[in-house]
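Structure incoming, see below.
A single protein chain has been omitted; all remaining protein chains appear in their positions.
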Amino acid sequence: MNARKTDIGCPDYKKFLPPVVHANYGKWKYHEVLKPGVTVHVGHSGDKLFTVRVGSPRLLSVKSIRFFCDMADKYCEGFLRFTSRSNIEMLTATEENIEPMIKEIEAAGWPVGGTANSISNIIHTQGWVHCHTSATDASGLVKSVMDDLYDDFVSHGVPGRLKLAVACCLNMCGAVHASDIAILGIHRRPPKVDSEALTNFCEIPTTIAACPTGAIRADITEDGQKTLKINESQCMYCGACYTACPKLPIADALNDGLSIWVGGKCANARSIPQFTKMVVPWIPNNPPRWPEVVEAVRTIVDVYKEHGKPWERMADMIDRIGWARFFKLTGFEFTKYHIDDYKLATKSFNASMHLRF
Amino acid sequence: MNARKTDIGCPDYKKFLPPVVHANYGKWKYHEVLKPGVTVHVGHSGDKLFTVRVGSPRLLSVKSIRFFCDMADKYCEGFLRFTSRSNIEMLTATEENIEPMIKEIEAAGWPVGGTANSISNIIHTQGWVHCHTSATDASGLVKSVMDDLYDDFVSHGVPGRLKLAVACCLNMCGAVHASDIAILGIHRRPPKVDSEALTNFCEIPTTIAACPTGAIRADITEDGQKTLKINESQCMYCGACYTACPKLPIADALNDGLSIWVGGKCANARSIPQFTKMVVPWIPNNPPRWPEVVEAVRTIVDVYKEHGKPWERMADMIDRIGWARFFKLTGFEFTKYHIDDYKLATKSFNASMHLRF
Amino acid sequence: MAESETPLLDELLKGKWPSFIKEMKDMADTKPMVRDVLRQLEQSYRDKKTHWKHGGIVGVKGYGGGIIGRYSDSPEKFPGAAHFHTVRVNQPAGWFYSSEALRELCDIFEKYGSGLTNMHGSTGDIILLGTTTDELEPIFSALTEKGWDLGGSGSALRTPSCCVGPARCEWAMFDCLDVCHELTHFYQDEIHRPAFPYKFKIKVSGCPNDCVSAIARSDFSIIGTWKDDIIIDQEEMRKYHAEGKDILRSAVMLCPTRAIEWDGENIEIDNENCVRCMQCINAFPKGLAPGNVRGATILLGSKAPIVQGALFSSVLIPFMEIEEGYAEIKDVLERVWDVWDDHGENKERIGELVERMGKGEFLEQVGIEPDVQMVCHPRENPYVFYDEYLEEED
Partner (left out) sequence: MAESETPLLDELLKGKWPSFIKEMKDMADTKPMVRDVLRQLEQSYRDKKTHWKHGGIVGVKGYGGGIIGRYSDSPEKFPGAAHFHTVRVNQPAGWFYSSEALRELCDIFEKYGSGLTNMHGSTGDIILLGTTTDELEPIFSALTEKGWDLGGSGSALRTPSCCVGPARCEWAMFDCLDVCHELTHFYQDEIHRPAFPYKFKIKVSGCPNDCVSAIARSDFSIIGTWKDDIIIDQEEMRKYHAEGKDILRSAVMLCPTRAIEWDGENIEIDNENCVRCMQCINAFPKGLAPGNVRGATILLGSKAPIVQGALFSSVLIPFMEIEEGYAEIKDVLERVWDVWDDHGENKERIGELVERMGKGEFLEQVGIEPDVQMVCHPRENPYVFYDEYLEEED
């Protein structure tokens, strides 16, 4: 091998820790949230680390990143970090820096918030910006929803933490399957079979095997070409066949759209982690601002604000008030599509007399 | 048709109701348990109905039944009933009759009890007394266990209701799948194939189809006869093939035995109905008195008595103290066989950080 | 019968609990068939193995069920046990009897069979434990003569059963005895002539305490509940309190949805969050009672584990008012049977069909509107099968 470097791994995080972190590493005593977006962590030493959390669209140009580098240099001894929800965190040991820094950041159009009982940033994915299987655009949805929820990002107005996620297809790159509220792009029409030169692009047996419901079988076109046939009533639009074979396009402008989900969580606080549950099976794609989706999310947030008790996550609240009441309060319709009919469906049936009237 | 009567259905229950029941039918106000085995129901009218509950082996000779008829005639205006757990209930409106009746019944060797927080009768099945698929004897087990638990039948010494069941094979005729404590007869060796004249007794395709794990396939004997072959590693001894084909006997003295289960319930009080869970995978058959089984049940009852809180059923107690502690307290060993690997197994995995140390 | 013939079984004569061996021995003196059955049972206790064979098909004329055929695997050794068939006699609703009727039954059983019974079988029938093929028609005549009929077996409607309900319980939300009786009579043909894909059981409990385990042991479970508020008698609650009953630990803290508040003087219930579990009412029957708008929930599909795993029944109709004649129950029942007839496979219980078909689809087939109370929660996976999609021209 030549001098070409490989397998060097990521840089050492220790290089990137601010001095106060170095000094108090592993020796923090407690924290307090001072106001929306601003927390202080206090070390056993008495040292304080102030964090200012800034909302981000996640898709950042180098221009914006450089802006935050400037802020870090000016107020944070040159250090900053990002959160697991793609927010930016400015870290400083100097209390006096907080207000001027916030002022400057806000003046540049960036929101400060996302801590404690606020609605933090939305975990999301590529969508039409970069992915080939997307049923919707993730970034556009996030922008539309966050514009509407902006006030809840910059204040502490929800009963507990409220975690949102968006994914643009059933692959659910991200957090959709375990979020308080999730928006999921779905296809809703079986793939079309583009028989032309299909065998050049796709392996027939692999594609057949890719379908979890066994909906695909081999076929012959009128002019004697090998092709595939999809039994449409067996298809639930997962797109697994399209991933295996590009000649089975599944995107369909009329039928692609969004589903809305609630009640997932990852934290173990109080209740164990929960999967998210489908509450609105389908809303058509309506770019650029998806008003129906924004409205549905708003409805859910409002119900949560009104009925959630302190510390309750969405799942905890619904567990207490019951799904029947949740559907009543949101006005969402309950249909046969809400009833699980996949592999573990039985476990979701109400096999009890616990009923609310 | 001739005068032969058919399809007359069961007799009218109204004929069999004591007068006080007729008078207060559907108009009871409340009840009280006066002492173990004796309850009073009070009507809105003020009328009282006293019930004396008597333990029964369920397998009753006409001689015993006639004895209870005598008692009914003497003390209960000629009426009595049986419970859903095969106990006998003597019904009287006359409070003074209670004590003499109890005295006479007890003198004849019958226990009075089984109400409220006692251990009631054990729901059970046929076993070697009458069934061809039994892996054990139900009645003998029940007798052995109830002899040991006798004091808990005639007193109110357990924290909540404690419902036991026995079944002699996986068909679970009765209540094993939803009982506080259950004893289940199991086979533990794949059926032997009795090739001789198998095709006279069994339909090969039906038998193959009967196996839920696909362990059976068609085969040919050395002398060219059609027969069946069982892939032993795929067999979990359900006996479904034996039900379809008597030439696949599954009973095996060395390997048949008992498993012990806990934590099932049907009532909706507090928690929803629960399936029973396996805690001892296998105890060999040890007739006539199955001391190891009696001991295991006793162990569980003792833990429940010591750790259960008022109203808690077994399931509720274990939910509170955790399975780890249950195994520790009982001393039962936890093995890989306790971990579900059937269709819905995933839902039984601990997918959380809720742990007790 | 000489003790020495059954030394192992004789061990089971000891101990305080009433002995089934004693019951059998009591009949053995007059019934040689019982003696042989005992000797065969002793053999089983020695061998640790049953000595009964697969049942053959036996029965009474015109009926496809009600008798379980049973034969010894060693008739040469135990000739009296060669045939030992079970006769299932349909019990009266609620298992109430007059001594007169019971005595008549005893006489019949003693005359035509072993004189041994199970009072009762797990499904609810009176069981005559043991008779021979020859005696089947005579016993059937004798039974019907006295007003008794057979219960179900095979791929038929099985004998319905119910809790004691309004006959002796303050919590019966409807007349479960009458429902049980009426369904038994209305569906005599379904009970006696197996025509279903597999067995089908009905059990009726007056309230969610479910004293006949309907939710666990019947394909079609009818269980009482109520819709309006729990009725509170504050005075009685204060009396309980004064008597030292712990309202906090027996109700407040055990309420699954924490819907109860008790301040030492008054109890308050958030009825919107009450899930009708019965706990507080069970604990304080004088102070609390189910509301006045009473009816039943219909649940579908419970069964033992063979072979896909045990199922509990799950909600099919969250609330139904129970009206005399029970037309609505019958209507639902028949619609369920129709779908089962059309789609059920051989030996597929209705709960298994719902699983295979999907509950949403099943509801559509059976003509019942989906209701969120039918599930614990909406689906957790995105795999929806839509009936149709939009096309360009739409």
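By written order: A, B and C. Residues from 1 in each chain.
Here is the rule we use: a residue touches a chain if its C-beta (ideal position, glycine included) is under 8 Å from a C-beta of that chain, and two chains touch if they have at least 3 such contacts.
On a predicted model such as this, the values are computed, not experimentally measured, just so you know.
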**Complete:** Output for the hidden chain's shown neighbours is A, B, C
**Item:** Selected from A:L49, A:V193 or A:V279 as touching the chain missing from the view
**Value:** A:L49
**Complete:** Those residues of subunit B that touch the unshown chain are 170, 172, 177, 184, 186, 188-190, 233-238, 252, 254-255, 259, 263, 275-279, 281, 318, 320-325, 327, 334-342, 345-357
**Asked** Which residue numbers on subunit C touch the omitted chain?
**Response** 253, 258, 305, 309-310, 380-383
**Request:** Identify the residues of subunit A touching the omitted chain, counting contacts across the whole complex.
**Result:** 4-13, 15-17, 21, 25-26, 28-31, 41, 49, 51, 55-66, 68-70, 72-73, 78-84, 86, 88, 91, 109-111, 123, 125, 127-134, 137, 139-140, 142-144, 146-147, 150, 153, 170-178, 212, 238, 240, 246, 251-253, 256, 264, 266-271, 273, 275, 285, 287-289, 309-311, 342-344
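What we mean here is this: only the chains that are shown with their structure count from here on.
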**Fill in**
When B-C and A-C are ranked by contacting C-beta pairs, first comes B-C
**Message:** Please tell me the distance, in whole Å, between the geometric centres of subunit A and subunit C computed from their C-alpha atoms.
**Reply:** 48
**Prompt:** Using CA atom averages as chain centres, what separation in Å is found between subunit B and subunit C?
**Reply:** 13
**Fill in**
Multi-chain touching residues of subunit B, meaning two or more other chains, are 268, 273, 344
**Request:** For subunit C, write out the residues touching at least two other chains, lowest number first.
**Result:** 208, 210, 215, 256, 276-277, 312
